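What follows is a set of notes on a single structure, which appears directly below.
As you look at this complex, bear in mind that one protein chain is not there, while each of the others sits in place.
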Amino acid sequence: MNTKETLEPVESEEAPPIIGENLPRPEGIRKVCGTALYADDLKFDSCLFGRTVRSPAPRGRVRHIAFGEGIPWDEFVIVLPDDIPGENAVTLIEKSQPFLATSVRHIGEPVALIAHHDRALLNKALKAITVEIDEEPAIFSIEEALEGKEIQYGRDNIFKEYRITRGKLEEAFSEADHVLEGVYETGAQEQLYIEPQGVIARADPKGEVTIWGSIQCPFYVQKALAPLFALSPEKVRVIQTETGGGFGGKEEYPNLLSGHAALLSYRAGGAVVRMIYDRREDLFVTPKRHPSRTRIKSAFRKDGTFLGLEVDFVLDGGAYPTLSSTVLSRGILHSFGPYRIPHADLRARVVFTNSTPYGAFRGFGAPQSIFALELHLDRVAHELGLDPAELRRRNFVKKGDTFPTGQVIKEEIDLALLMDTALKKADYARKRKAYEEENRKNPRVKRGISLSVFFHGSGFTGSGEVMLGSKAAVRLLKDGSVEVLSANVEFGQGTNAMFTQITAAILGIPPEWVRIHQPDTAVVPNSGPTVASRTTMIVGRLVERAARRLRERVLEEGGLSQGYTGEEFRETAKRLAAREEFREEAQYVPPPDVHWDEQRYQGEAYSGYSWSCDVADVEVDMTTFQAEVKHFVSVVECGTVVNPIIAAGQIEGGIAQSIGYALYEDVHTERGVMVNNQYTNYIIPTTADIPSIEVSFIRFPLCNYGPFAAKGIGELPADGPAPAVAAAVAHALGYRYINKIPLLPERIAAVVLEEEETAA
Amino acid sequence: MPEASLLDFSVFNPRRLDEALSLLAEEENVVPLAGGTDLMVTLETGNLSPCRFLNLMGIAEFQEPFSWCDGKLRMSPLCSYRDTRIDKDVATRYPLLVRAAREVGVLAIQSRGTWAGNIVNASPAADGVPVLMVYDAEVELRSTSGTRTVPLCDFYRGYKEMDRASDELVTGIILPPPPEDRIEYFRKVAPRRLQAITKVLLTGYLLRSDDRIEDCRIVLGSVAPFTLRARETESILRGSVLDSETIKAARAALQGEISPIDDIRSTAMYRRNVAERLLDEFLLSASPESH
Partner (left out) sequence: MTEPLDRMTLTLTVNGRTIKVAVHPMARLLDILREEIGLTGTKEGCGEGECGACTVLMNGVPVLACLTPACQVDGAEVVTVEGLAKETLHPIQQAFLEEGGAQCGICTPGMLISAFYYLEHPECAENLREALAGNQCRCTGYTKIFSSVRKAAERLGKTIPEV
């Protein structure tokens, strides 16, 4: 790596026509023909099936595992904690949960593994095993954790805490005309990728491990499995199979699952072991979006000027640290919204409970904190007698303004334009008035409309990308086509098309001549995990730079001259590729003037932000208390849109998930585990429930560090819909105190009926 | 990967009804299997005790979904929701069957799920049973020792308890013609529009002459251990003038008849409130002012 290299911002560069084209996703043909191979579709000559023995208790020491009668146990492969050849802990940010526990911290925690080639017998055997636990008292809520009874982590049950301060908050409160407090809560949410978690492993006792699986981050699995088997990382090969959705759910859990399958294979002398979860097991044990509780206290002038913001943001982390500290970080770094706030005191904590560990889910903490702030602003506007859009308009950040983190906005952003575009498309002003009229007359149906304005930072937080130091490569193939090598997986979001378009654009070749190598740690460089809205902006830029280098070399060594045709390039490429490996790589370099102070949590938290405004139009049926979204508008600014159909599809999908988050999706827990762990009982919206969704893009003057000035959008649509929907429901109900999602009809009924009773 | 071990199960494939009845009479632990939309789920989730299935799909006598006799509709035990939806006669004469069928799961469920299966599955949240009850359906049960019919509204005795002996098979569902000029109501309240298990369901009809209620049926789902015909509420309504006093009395009677519970799908409080509001909606829609 050339350490002197600096990254130049991309400024209104004329992008080649392929950027912005609706290239069909390259792997799409296999998907529509049913020939794309997902983990469960892989065939092996012979294999064992693996299953996990789990704790029935939320906390305690495993006293005994009883293998019951009537099962030929000698035919089974069994792995107990003592059989683990290396370190019994999943390595992630820090050492997290054990692969197999001897002391358990949540129900469902793995304590042993079994495998057999006959699935029917395997299932019978699993039922014949009893795990005996010396049970200890457990805690299951944020309140219990903070009260400090049953300290189980550190001195105070707090995994991680951050504090961001700016200005003098006391001054804001003493200067304010209006001070409002509120508490906002969000429930857990299940990713519900339609393909359950699944991996296949072969662990040769002589020291080679291979994993095939439904995985977002192949190098994470490698990092977790090397210490488990006391191997050097390159001895662990991880191959991503076609992945049927992830949304964060396949970021970390495959580490544990791959470890389990590999341990069974290792014990079985290297036999192939399949571990494909069924839906009930998947829902029961895999990490979900962190439940949250946010207290907000705001200070405003009566003209709507935002003076100060106090936030106390708390997440339930569950029983192990996993990724919670970074989820918390992104949460607090999005808690202040796109507003000018002179005084702020933002506190964030993630606590230990004896619940199934919570984990990554699209948005990664931001949906929770943005929900609280945006819904709170709706209440502030109502109390000040201002339209919620107007209140926001008076406080939007502009170029030169500073976030509470000290980050100065350098882009020429125009959030009023963004918001007005959305309001106009949604016919907001007229509808808001009309609904208020109608609601007075109609006791059976109440309508409401409201909005949210928000941003999402692309890439890892702070110095995260510097620490990752990702690399991507591009090489020539013998047939003259060009192959992109990266660890970033396609799991529906469009990585393959995006890389193809960028590569074709730089090299001036047709997209059909670009190939994408399936992520395989033995072949591709580590371009980092497929998370954090980073693939386009961060990795896309690496691919772009690698492709530029490749182009330079092809020109130079192949004797091509500028203005070459695609055909000439291909012929030259064939010639060059026949000679030797012809490959160029690029490694991440941070943009200039980007600094992050991890201690004070000050600086450029993200080098690029995407911006958005959502407007939700809802209806509440007062006979059944069911709320439904009737129309949804989202306007997005994400720099250059590489592939409009894929980008809009991403946004629409995120909106649908978030409508689910706001209205339908309820993870019902008892003693820290999901008890409605059947597909039948976890309700996501279907085609019959989803409103018409109108997505459009606008562009601020381009200046950022993405390829052709593109920024990330993966998580953005997870942030704004829930508060917009909840605020619209509050509007429909005449500003009753709505502060908790999901807004199930039972919850709305409770709010309405309580008020009716009080009135009576 | 299915949870169950198939080793615990086997299947009889009779071709004729008498064969099926003999198997039911003579063999132990036989479970009739029609479209499988409930049994396959129970089997796959590992919640079914070992048994021998009696596959009804091949029985010659059951192949025609409907027959008409003396103005009555007779549904075969293999009559699916789909069959009901695509039959014009049925749709005209028994519109509630079509409305209910449309909201049972989705098309791929409706093509396999049967009305008879819905009856014997005996779920309190059944979506097919309520409308059959509204139409005074009778269940025909047959065994090697004979045939009898039971009114569907007397068929249930408790949670998953039915007036059916282990050797009896449901061989038909018989629906008399409903009265002309009735006003019908059907509303299923579920966590989403389609493909969802009912939280509260209310269906019925009302026959009015001027402002007086001549007759009515009111049936509810998911508010009692089994599908509930609200007879007391009906008796308050029958013969009364359909006005706000009557509606109030009916709502109170309904509260006395239902016994909803809290479970993972909803709360007793919600079910109670919504059941009453649905009744209100029904009665208001049937009021002279609405017509």
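Read from first to last, the chains carry the letters A and B; within each, the first residue is number 1.
Note that in this section a residue touches a chain if its C-beta (ideal position, glycine included) is under 8 Å from a C-beta of that chain, and two chains touch if they have at least 3 such contacts.
Keep in mind that this is a model prediction, so the values were computed, not measured.
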For the chain that's been dropped from view, list the shown partners it touches.
-> A, B
Which of B:R82, B:R142, B:K199 or B:R272 sits in contact with the chain that's absent?
-> B:R82
Which one, A:S103, A:Q152, A:T305 or A:T686, makes contact with the chain that was left out?
-> A:T686
Selected from A:P24, A:G148 or A:P205 as touching the chain missing from the view = A:P24
Touch list for subunit B against the chain that is not drawn = 1-2, 6-7, 9-14, 19, 22-23, 26-27, 33, 36-37, 40-41, 43-45, 52-53, 55, 57, 82, 102, 105-109, 111-112, 193-195
With the missing chain put back, which residues of subunit A would touch it? List them for me.
-> 22, 24-25, 27-38, 40-41, 43, 191-196, 242-247, 278-279, 491-494, 645-646, 648-650, 652-657, 678-680, 684, 686-688, 690, 692-693, 695
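Assume only the chains that are shown with their structure count from here on.
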Where the CA atoms of subunit A average out and where those of subunit B average out, how many Å apart are those spots?
-> 43
Note: in the complex, subunit A contacts subunit B through residues 49, 119-121, 123-124, 127, 276, 278, 280, 623-626, 664, 668, 675-676, 678, 680-681, 683, 685-686, 688-689, 744-746, 749-750, 753
Touching subunit A in the complex, subunit B uses residues 1-7, 41, 45-46, 189, 191-197, 200, 264-267, 269-270, 273-274, 277-278, 280-281
